[in-house]
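Every protein chain but one is kept in place in this view of the complex.
Right after this comes subunit A.
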Amino acid sequence: MIEAHFISAKTICTQYGIEISFVHELVEFGLITLEFQEEEAFIHQDQIGDLEKILRLQQDLNLNLEAIDVIFNLLRKEKALKEELAILRNRLKLYE
């Protein structure tokens, strides 16, 4: 089952040209989580999008992990506010 949704951290490192220590750093920052099976680390495929985003932000904008963590938190807040805005906008249609 783990194979279906999880990708080995080793494969990820090879694919993106990153060190396993960097992956552990991301885990420490709470930016991604790892699952272990027989001492091998795996990443859930739903987190690959976030990982790619982290790499882009780091390379394109020269941001450190603290800044990326702040951005992720703000983006989550923005998403929640957008959803609330959509609900309020729909409610407003009652009075139009």
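Following the convention adopted for this analysis, a contact is a pair of C-beta atoms (placed from the backbone, for glycine too) under 8 Å apart; a residue touches a chain by one contact, two chains touch by 3 or more; residues count from 1.
In this section, contacts and distances are computed from a predicted model.
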| item | value |
| --- | --- |
| Protein name as given in UniProt for the chain not displayed, "Curved DNA-binding protein", "YibE/F family protein", "Fluoride-specific ion channel FluC" or "Spore gernimation protein" | "Curved DNA-binding protein" |
| Touch list for subunit A against the chain that is not drawn | 7, 11-12, 15-17, 45, 48-49, 52-53, 55-62, 71, 75, 78-79, 86, 89-91, 93-94 |
